[in-house]
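The structure's right below; bear with me while I get my questions together.
One chain of protein is taken out of this complex; the other chains stay put.
Now for chain A:
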């Protein structure tokens, strides 16, 4: 292999990624455009709200409570090295609200919702249900994509808020039950330490991650190849892309909220 051919391969791969990014951007723009224009499908929106929001609550709650509890134990053990055990409430609160709450909820949504959206839409494509929608004068972008993305945009911030609270609760239970923290002082320290900017950043991240998760599920579902392999590939690619974009967006939003 010559250096030129290596460079060529790298260049082609980079161009391929850029082209994919361009297609995803166009898909996202088209989705937002369809969200803003009638016809609207309230039944599909309601089903998506239920699937993405309500039915994700148990997994979000479990993820958050265990993470909050583990965080309290880690901070206590780490803080003890320099006599700073007392910072547990503040660090659990800031850690959950600023980073772990939104990121973990985002990743759980990517695992649960992105995969299910991608598999469902890809199966619809493979079984010609998308073509059937078109022949029945129904735009799949409006009927399938817009309701799901809008539902994720609205419900994932709520899930993140719930996750933040339950995560803090997990830390509180561990700290008060096993680490001998005073309950009232723990809550007071938590509430006093958090700033409005922390909570706003958490909710904005939730909206961004929910949008990314639903968009990736819809995009890769609509791009699915044929057969079971096509559906599997679409599902895998959607979760990979959603997870990476959520982490990248988290980095960018953290920069916007806390470095500027």
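The rule is short, and it goes like this: a contact is a pair of C-beta atoms (placed from the backbone, for glycine too) under 8 Å apart; a residue touches a chain by one contact, two chains touch by 3 or more; residues count from 1.
Here is the rule we use: contacts and distances are computed from a predicted model.
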| item | value |
| --- | --- |
| Absent chain [UniProt protein name; select from "3-oxoacyl-ACP synthase", "DhaK domain-containing protein", "Putative phospholipid import ATP-binding protein MlaF" or "histidine kinase"] | "Putative phospholipid import ATP-binding protein MlaF" |
| Omitted-chain contact residue, chosen from A:3, A:39 or A:58 | A:39 |
| Of A:62, A:132 or A:248, the one touching the omitted chain in the full complex | A:132 |
| Residues from chain A at the interface with the omitted partner, ascending | 39, 41, 47, 124, 127-129, 131-132, 134-139 |
